[in-house]
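Handing you this structure, nothing more for now.
Every protein chain but one is kept in place in this view of the complex.
We just call them A and B in the order they show up, numbering each chain from 1.
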Amino acid sequence: MARYGMVIDLHKCVGCGACGIACKNENNVDQGMFWAHHLKRTTGVFPNVSYEYVPTLCNHCDNAACVKACPTKAMYKDDKGLTLHNPDKCIGCKSCMQACPYDVINFNSKEPHAFWRDSTSLIDKGTGSGQETSQKTGQKLPYYNPERATTYAGIRPKGIVEKCTLCDHRLAKDEQPYCAYSCPSGARIVGDFDDPTSEVNKLIAQYGYKQLKPHAGTKPKVFYIRHF
Amino acid sequence: MTSPTYTQDLTLTANAYKLISLLFGPPSDGLEEVLTHLEQTLAILKPKLIPLVNEMKSLSDSESKLEDLTVDFAKLFIGPFDLLAPPYGSVYLDGQRRVMGDSTVKVLKFYRQAGLNLSDEFKEPPDHIVTELEFMYYLMAKHIETGDTHWLLMKEEFFEDYLSQWIKDFVARIQENAKNNFYKNLAQISLELFS
Partner (left out) sequence: MEMTRRRFLQASAATGLLVAGTTGIPALKALAEGENTSASVEGKWLSTLCQGCTTWCAMQAYVVEGRVIKVRGNPNSKASHGKVCPRAHLAIQQMYDPDRVKVPMKRTNPKKGRNEDPKFVPITWEEAIDTITDKMMELRKNNEPEKYVLMRGRYSGMADILYDATTKIFGSPNNISHSAICAEAEKFGPYYTEAYWDYRDYDLAETEYVLLWGADPVASNRQVPHAINIWGKVLDQATVVAIDPRLSASAAKAQEWMPVIPGEDGALAVAIAHVILSEGLWNKEFVGDFKDGVNLFKKGQTVSEELFEEKLTFGIVKWWNLELKDRTPEWAAERAGVPAEQIIRVARGFAKAAPRAISWLSPGASMQVRGAYTAMASHALNALVGSVENIGGTLRGSSVPTGKIPSYADYQDDLSKKGTKNKKIDQRGTKEFPALKDGKSGGGVVTNRVADGMLDKDPYEIKMALAYWCNFPFSCSGAQRWEKALEQLPFLVHITTNPSEMAQYADIVLPAAFHAFEKWAFNKSKANKIAFASIQQRVVEPIWDVRIDETEITWMIAESLAKKGFPNLLDYFKNEIKDPESGKAPTTPMEFNMALLKQLTQNVWDPSKEKKGDTLNGWQDFVDKGVWNSVEPDYFKNWDKFGTETKKFEFYSETLKKALNGHAEKTKTNVDDVMQATKYQARGELAFVPHYEEPFRWGEESEYPFIFFEHRSRLNREARSANTLWYQEFKDVDPGDEAWDDVAKINPVDGAKLGIKTGDKIRITSPTGSITCSAKLWEGVRPGTVGKCYGQGHWAYGKIAAQDYNKRTPRGGNNNEILPSDFERLSGSTARHGGVTRIKIEKA
């Protein structure tokens, strides 16, 4: 067994959003859905103002509320401690979304990537269209990442939920999750919390940590160190 | 738009594509059932074609007749020497049989865009008539299932840009070269349905 999770160093984080954008890119996530996103807060009164930015993603909780709530075992814990989702078992009941305290599970209420099926062009025969572009590239999404499909539905169909898998398809190849890989500040560190020598354990030992909604009892495995 | 007759017509057309796709496969015992379905489908869509179907039934109702068909099928569509009516779009569109020619890549892109891949069991390239007809059927089926018009648009586009560009030449070669009326009739029905 392993317990994979993430440390986010808020001191290094500059709030640029590269993690969230890269995530959508890697996982073929449709418009309006976010597997990795952020919380923002501006506090104080001018000129004593502070701004905080907290990157968010699935916490891959040890005691995952979504897994407990799922009636079909579509949501499950794997042997790396990841909270994963099996689209074949998912019936789209949204129980997991209601149970998750972090609002990181998304529901496909429509057939995804409608943007790339839109056939209207602004200038007839002069400019392209979403449909023409996707057709020219031969994919539902011109920059469709086929590697995503090696462990999860490449694009999740209408009627089911979807969420962060901590890029299990990349971890399987010994690569960092793409959000961590794409973070220009090196603020996201992924590792095994069961391994006492891991970088993630060292970091939380050195700096202490905060978690989001620890009282929800879900034992989240995204640990925030230092301050934005 | 979604009146019952409209949906029924779409369903029948989709089924006709599927059935013709099956008939362009190797002759087998199941032919009778497929032809019966085709007859029923055409009864509403194009009744004047029913005599052609009936003749096809009579040409496939025994083991020996099926053997004749198999010979004709092989000469037209399989080889081993020059195919009399190659069932591959690239032959007509690129001027030669190119397994991954420009037009074939285009077809593959259409499939991918619809979320489809080639089946592992069917060992033919993407531009085979069976595959393309099945694709037309699939797109219509998805439209009926979801009510989303983009499937229908995709079907029309696939037909306009691709299938319509070669199917007439293909059936003409069958009509010219087939020994057996079975495939001549199949060619005639295809022509009627696709023009």
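Details
The criterion applied here is as follows: contacts are C-beta pairs under 8 Å (C-beta built on N, C-alpha and C of every residue); 3 or more make two chains touch, one makes a residue touch a chain.
Quick caveat: nothing in here was measured; it's all calculated off a predicted structure.
Checked against the hidden chain, the listed residues B:Leu49, B:Leu69, B:Val91 or B:Val130 yield one contact partner: B:Val130. Residues of chain B that touch the chain left out of view are 4, 7-8, 11-12, 14-15, 18-19, 21-22, 25, 33-34, 36-37, 40, 111, 115-122, 124, 128, 130-131, 134-135, 137-138, 141-142, 144-145. Considering the complete assembly, chain A touches the hidden chain via residues 9, 11-12, 14-18, 20-22, 24-26, 31-32, 34, 38, 40, 42-47, 49-53, 115-116, 118, 120-123, 125-130, 132-133, 136-139, 142-147, 149-150, 153-155, 178, 181-182, 184-187, 228.
Simple rule for what comes next: only the chains that are shown with their structure count from here on.
Separating the CA-averaged centres of chain A and chain B is a span of 44 Å. Chain contact summary for the complex, chain A toward chain B: residues 111, 117, 119, 131, 134-140, 155. Interface residues of chain B, counted against chain A in their complex, comprise 105, 108-110, 112-113, 115, 146, 148, 150, 153-154, 157.
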